[in-house]
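Complex shown without one protein chain; remaining protein chains in place.
Per-chain numbering from 1; labels A, B and C assigned in written order.
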Amino acid sequence: MLEPINVSLASLNIATLAPMLIAVLGALVILTIDLAKGGLHKSLYVMISLLFLLLDLGSLIGFADVFLKNGTVIGFFNVMLMDGIAILAQIIIVVGSMLFIPLALTSKRFHEYDYPEYFALFLFMIAGFQFMVASDNLILIFVGLETASLALYTLIALHNRHKSFEAAVKYFTLGALAAGLYAFGSMILYAISGSVEINQIATVLAEDHYSNIGYVLLGMAFMLSAFGFKLSIVPFHMWAPDVYEGSSAALAGYMSIVPKIAGFVVAMRLFEFLVHSGVVWLQVILYIVVVVTMTASNIWALVQTDVKRMLAYSSISHAGFVMAAILIGTTQANSGLFLYWALFSFTNLGSFAMLWVNRQKNLLPGQSSDHPYEKFSGMIKTMPMGAVMMALFMLSLAGIPPFALFWGKLYMIGAAVSSGYTVLALIMALNSAIAAYFYLKLIVFMFMKEPIPAYQNSYFMNASLSLKTTIGLAAVVTIFAIFAVNPLLEVITLFVYNSGY
Amino acid sequence: MELYLYIALFSPLVGSLFAAIFGASPKTSITGYVTSALLFTSFVSSAILLNYVMGGHTVHVEMMTWMATGDLYIPFGFVVDQVSVVMMMVVTIVSTVVHVYSIGYMDHDKGFNRFFSWLSAFVFSMMVLVMSDNFAGLFIGWEGVGLCSWGLIGFWYQKDSATWAANEAFIMNRIADLGMLIGIFLIYWNIGSIQYDVVFAEVGKLPIDVITWIGIFLFIGAMGKSAQFPLHTWLADAMEGPTPVSALIHAATMVTAGVYLVVRSNPIYDLIPNVGLFIASLGAFVALFAASMALVNRDMKRIIAYSTLSQLGYMFVAAGLGAYWVALFHLMAHAFFKALLFLGAGNVMHAMHDELDPFKMGGLRKVMKGTFIMMTLASVALAGIYPFAGFFSKDLILEVGFVEHHYVIYTVLLLTAGLTAFYSFRLVALIFHGEDRYKLFGIHPHEAYKFMLVAMSPLLVLAIIAGSFKMTYYQLVTNLLPSTQYHVHSEATYWIMTIGTQLFVMLAIAFAYKKYANWNSVPDGSSAMENRFCYKLLWNQYYIPKFYEEVFSKPYLELSKIAWKQIDLKIVDAMVDTIANVIYKTGENTRDIQDGNLSTMLRWMVFGLVVLLALAVAFTVGYNAVGA
Amino acid sequence: MEVTLTHYLVLSTVLFAIGLIGVMRRKNLLMLFFATEILLNATNIAFAAISHYIGDLSGQMFAFFIIAIAASEVAVGLGLLIVWYKRTGKIDLDQMNSMRG
Partner (left out) sequence: MIDHILTLLIFFPALAAMLGFVVAKDSMRAYGIAVAAIEFALSLWLWYAYDPMVSGMQFMESTPIVAAFGINYLLGVDGISLFIIILATFFTLIGIASLTETRRIKDLIITLLFLEMTMVGVFAALDAIVFYVFWELSLVPMLYIIGAWGGPLRIYASIKFFLYTFTGSLIMLVGMLFMAYFYYQATGMWSFSILEWYRLILPENFQLWLFAAFFFGFAIKVPMFPFHTWLPYAHGQAPTIGSVILAAILLKMGTYAFVRFSLPLFPDASVFFMIPIAIIAIIMIIYTAMVAYAQEDIKQVVAYSSVSHMGVIILGTFALNVEGVSGSVFLMLAHGVVSGALFLLVGVIYDRRHTKMMSEFGGLASVMPRYATIFGIMMMASVGLPLTINFVGEFLSLLGFYKQSHVLTLTAGVAIIVGAIYMLTAYKKAFFGPVTNEENKNLSDINKTEMVGLIPLVIVAIWLGVYPKPVLGPINNSVESVIQLMHDKAQSAEAKERIPDLSGKNGTISMQEAH
């Protein structure tokens, strides 16, 4: 009944695993070092992680080269799929991680970074995300997803605060539910198509002329819920603010970028073929989801009193904005997604890093959260450079040209316009106006209010050279993004187009 | 000759700027001397130009481009022709006199320098007005005199009434200026130019209704500047300004600009006799209307102002009936004797420490002989007694009315002539005759400076002899204006009319003397006459200022406040804020969806799933229904 | 009565529903974890059954992976739970509300 599996080593194409394996290897190396000699300084692990991420990036660039020459590479029992979007997403993942990891080198000692396991887990997580995006196979996606998520829960908890445990538990529980939904959704798809590979499923459904449309929709409902959680789509977004608030600012920034791009890529693979096949249900659902996510989270962000929570809601909103790409489904839109996210990652990491810089060890009396707006009051007078940087990131997030995110927004709205989604384009544009309010609020506090003495010595308390470098880098990219947009766009479009999206 | 033109035009400006340099500094007599000298220079240049123009030439220069865009081309062009040279002479003579006079009159005023700056600026504007060769240039002068009039009426800016009157004058004039502007637009879009020569050559080719509209709008402009009903109220209030200003601006020159405009635009008005008739009728009405208000007024300057208004009515009658040269002639003659009258009134005011009520004067002829003589003669001229200037110009207008068969107008004007004589001599009688009522108020009047009287003397001479220029003048201006002669056909009628009018006027004078020459008390509003309806009506200026106040000013202010507080803040702005607030409040009210409770989060996730599933089912049913 | 795929699927769905209800109703963290395990195992049944009925191995592979993941999930979850319990002495969901809004 079952055929013996018979594959040649060449067709296995183990090389496709290289990027992930590098990350895993890095994690193992860290664990080994720790085993050999404990109590080493965190800077060592930071550098090792960076090194392996660099290697990872190198291999990805190699793959990019291959992709441009030979097109998509498939390997390892046909479960690995190194197409353009996989490569792009992995590059964003790795670069985002590389920006994040130096944030561990703070001047204050934070518990979590003293564990070598932290860095190992971090690298495992990256491998997980890489698996997730570089596959067409629902099983591997699930494995990647869970690898990454489990590592992430732990990383959050390692921050070792009351709030971070709470955040981890919440995130974990909801994640478990999402995993269940994902599994059930996959099951339904498997039941109607007999395959766990997305393009297979698509082919079967198309040949079948979607006769089982009802079941497809049910399956997609589960999948949407699962990825809605991952991408923090309203109403599956509830975890986001709490988890961001609970985790360290640096990790929160990271969470707003890397896991989401992984989620987006899977969502692209999973939903776009249906959008292209003209499944109205999905179009309608996505339309609603995009609009509601963007708008509602913006509205909630308006009323936040903590900057980190505000940024959490803002990240939700940005995710909703980018979700539109999946609804629109054109090459332009999908390229826009990557462009947006690439630019977003710098800006957002920059702004979270700014929060990280202002991290206090102990809260002041009466201070209910880590980063209330009041903390930044009058910052222009006490820390002018810091205030200018932060303002820069806020303006970029608000979509003020010529800062990084504007170009992403421009291209995304352009994509909406050229696909006839006029109303959507307008809603996207107007949401930027709502969003501008809460970004401005921070600027108002920083530039237009008087400093509150109690907070004075918390500025730059946590600053170190590597943090400043990261922020500086993010700022430079944010300001001069205008020069990067064209090359980025060309590359992205090429990759996306050649992957068939 | 161009040089003289520029000298005539710009020397007042130079004077004005010179005085302006000292504007904020304490009094320096030099400003008065310099400006007067420059004015005299201007007068001399004008005289030279007059001589030149009498030789049958005209001077036309284009100094530079002002505005040029699209097809529009407006230069700073100036023309000295038979009409403008007459105006130039009038303006420069009167203003020179007034300047010199003012050196004395404003002697003790803190704003001496400022006064001369404004006054010379006014003369410059007036020169621009009369010399311009196009409507836009005219408009420059038009608004310029308005500005200077504003500055001079409100010269004593500490006085609330003065600044109020200044603003009123400016705003009223603006209303009319809008009409004028529209007239200019109409001309431009129909003819493509606003140069006089082009416009007057082309205007005949336009459809009659367009010409009519042009005529009407231009006349609206004229109505404002010449204070014709219903835009007349500002003129009486403008008497708040220093008296030389009243003499120069609100009697001799600026207010006649409207007449000048109609005269200048005679090729247009010739084509639209209906509008002309309207102008004439309005003029006649205003003549009577203003004269009636002058009858009871107790403010010396206002009486003269109403008289000015009334005389402007005369001029418009002439202009409206096509007798442009007559209008211009009356304008000229009137400028002389009315300026004289005002300056005389200024002397009286000085003597009386700014007391204006003639009932509080009386018997001043004893202390102010010179002024007495001048004012009496000016009043005689105003009344139109032979052989004074007024006779030649005013009677001519009556004749025009008669000859053109507008008997109603004629009658009205005749009646007005009587009234004019009455109120003029009522004033003279009250001021100079009768008991020395001023003593009740502890005033010790004195005659004005000698040189002021000397300065006034040219006007006196002109007020007496101006009539003798009539034929020279006629020959001069009819080069440009229609040369219709207005002769009553039968000799007998002519004589009856003339002598009749003279007798009528003299009777009025006699009546005024009889009634007022021996006046011995200051009315306190209790006499029977003062309580009569007619008296009250006239005393309150037909309640028109009150009417304007109640119907326009106050409601406008109220409306403005409503516009601001109710509409702008409570509707327009509130709407914007409401949108913002609704968005913000939505956030406040819904943020508790995220209540931090894990169970809630889980439920929301399941809820989301259920909704999606429900939609999936619903759509599937829908698909199947469509499929089936 | 022959047991068809439908029966398995119905069983799976019912179990899944039970799991969902558990997720929604339970206030005890431990019970919550059980509920999520039910969710995953409900799916496992279906995967195995489908795999059997359509003769494709990947379903069973999926089931195996789910088992493995469920196990590691429990490991992590219990770890978090223990830490939480140590810090607060409670595993009640309603106590977890230091962040909101």
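FYI, contacts are C-beta pairs under 8 Å (C-beta built on N, C-alpha and C of every residue); 3 or more make two chains touch, one makes a residue touch a chain.
It should be emphasised that the depicted structure is a prediction, and the values quoted were computed from it without experimental measurement.
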item: Contacts of the hidden chain among displayed chains; value: A, B
item: From B:Y407, B:F451 or B:W564, residue that would touch the chain that is not displayed; value: B:W564
item: Residue among A:I14, A:I61, A:L364 or A:A433 that touches the chain left out of view; value: A:A433
item: Hidden partner chain, touching residue among A:G214, A:P402 or A:G500; value: A:P402
item: Options B:L39, B:I140 or B:L328, residue touching the unrepresented chain; value: B:I140
item: Contact partner of the left-out chain, one of B:M106, B:L152, B:L181 or B:V326; value: B:L181
item: Interface with the unshown chain - residue positions in chain A; value: 380-381, 395, 400-402, 406-407, 410-411, 413-414, 417-418, 422, 425-426, 429-430, 432-433, 436-437, 440, 443-444, 447-449, 482-483, 485-486, 489-490, 493
item: On chain B, residues whose C-beta touches the chain left out of the figure; value: 23-24, 64-72, 136, 139-140, 142-144, 147, 150, 154, 157-160, 163-164, 166-167, 170-171, 174-175, 177-178, 181-182, 184-186, 188-189, 556-557, 559-561, 563-565, 567-568, 572-573, 575-576, 580
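Simple rule for what comes next: only the chains that are shown with their structure count from here on.
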item: Length of the line joining the C-alpha centres of chain B and chain C, rounded to whole Å; value: 95
item: Gap in Å, rounded to a whole number, between the CA centres of chain C and chain A; value: 26
item: Centroid distance [mean C-alpha coordinates] between chain B and chain A, Å; value: 77
item: Per-residue overlap in chain B, given as positions that touch at least 2 other chains; value: 591, 594, 596, 598, 602, 606, 609
item: Contacts with two or more other chains, residues of chain C listed in rising order; value: 23, 32, 96, 98-101
item: Touch list for chain C against partner chain B, complex; value: 20, 23-24, 27, 32, 93-94, 96-101
item: List of chain A residues in touch with chain B within their complex; value: 169-170, 173-174, 177-178, 181, 213-214, 217-218, 220-222, 224-225, 228-229, 235-236, 238-239, 241-242, 280-281, 284-285, 296, 299-303, 434, 437
item: Chain C partner contacts - residues on chain A that touch it in the complex; value: 1-2, 138-139, 142-143, 146, 150, 153-154, 157, 162-163, 165-170, 172-173, 176-177, 179-181, 183-184, 186-187, 190-191, 194-196, 241-242, 245-246, 303-304, 309, 369
